[in-house]
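Missing here: one protein chain of the complex. Every other protein chain is in place.
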Amino acid sequence: MKFNILVNEGPYTHQASDSAYQFAKAAVNAGHEVIRVFFYHDGVYNANRLSAPSVDDRDVVNQWVRFADEYEIDLAVCVTASLKRGILSDQSALRYGKNVDNIEKKFQVAGVGYFIEGSIIADRTIVFGD
Amino acid sequence: MDSLKKRIMYVNRRAPYGTVYALEALDVVLAGAVFEQEVSVVFLDDGVYQLRRGQNPAVLNMKDFSKTFGALPDFDVMYLYVDEESLVQRGMTARDLIEVPREDDTDAVTLISSTDLSSLMDQQDVVLQF
Partner (left out) sequence: MLHTVNKSSSEKSTLVSCLRLAADDADILLIEDAVYAAMTGTQTESIIQSALARYQIYVLEPDLECRGLDKSRLISGVKAVGYDGFVELSVKNSAVHSWL
């Protein structure tokens, strides 16, 4: 079965990203396919490669990246939600004259329509938020 | 009913302005419209405040998105369902709500009972809260 997952909150403040990660892992372990994990609202902060959690805590950004690498999962952040929150790809940084980009490369930038498209293609859509 | 289309319901349960969820949920409805699915938008609990007349967010330099609801019929969203019980719980009536005229001048804002909303919700392929 194909799953489409939406994450609406950033890491560390809310449990949403952790819950989504645990669910996605359980889904692939059960032989299902996670076709897309889309990050919206403050969820775009999950793509911030400058996040530097303390060594005794989990690394939320990194666990998504490792998971996506291992199972070839499509991670996408919403372009509008991320731009206004200062989560920038190298191209956006250039376009808006910012001296740094901070999107972890494993995340692609897409319109929120990409999430809706995912919900049409997938058998199930599950939202994790606050 | 086109069997290839999915029934997608957006459930708005949050008051506007205090958080960004209401505004960014509307962005999803608009962006999702290009996929031409069977879309319904529901206002439940504090979500009914989103449709309240007389909003003036300009006083706080915030974006007035309540006007954008008026564009929804142009995006083929013909029903904005308002949970009647939520209105009553908040001391409101239909007269407190904005009107969203369709092309034929009828109002897309439609009160719905718990029973009808429950069965409408149960028929959906995708239900989204933000």
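All chains are identified by letter, namely A and B, in their written order; residue positions are counted from 1 within each chain.
Basically, a residue touches a chain if its C-beta (ideal position, glycine included) is under 8 Å from a C-beta of that chain, and two chains touch if they have at least 3 such contacts.
These numbers were taken from a predicted model, which means no experiment stands behind them.
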| item | value |
| --- | --- |
| Of A:Val37, A:Val65, A:Val79 or A:Val127, the one touching the omitted chain in the full complex | A:Val127 |
| Touch list for chain B against the chain that is not drawn | 11, 13, 44-45, 85, 114, 117-119, 121-122, 124-127, 129-130 |
| Residues from chain A at the interface with the omitted partner, ascending | 1, 3, 8, 15-16, 19, 22-23, 25-27, 29-30, 32, 124-130 |
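Operating definition for what follows: only the chains that are shown with their structure count from here on.
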| item | value |
| --- | --- |
| Centroid distance [mean C-alpha coordinates] between chain B and chain A, Å | 26 |
| Residues of chain A touching chain B in the complex | 6, 8, 40-41, 80-81, 111-113, 115-117, 119-120, 125, 127, 129 |
| Touch list for chain B against partner chain A, complex | 6, 8, 20-21, 24, 27-28, 31-32, 34-35, 37, 126, 128-130 |
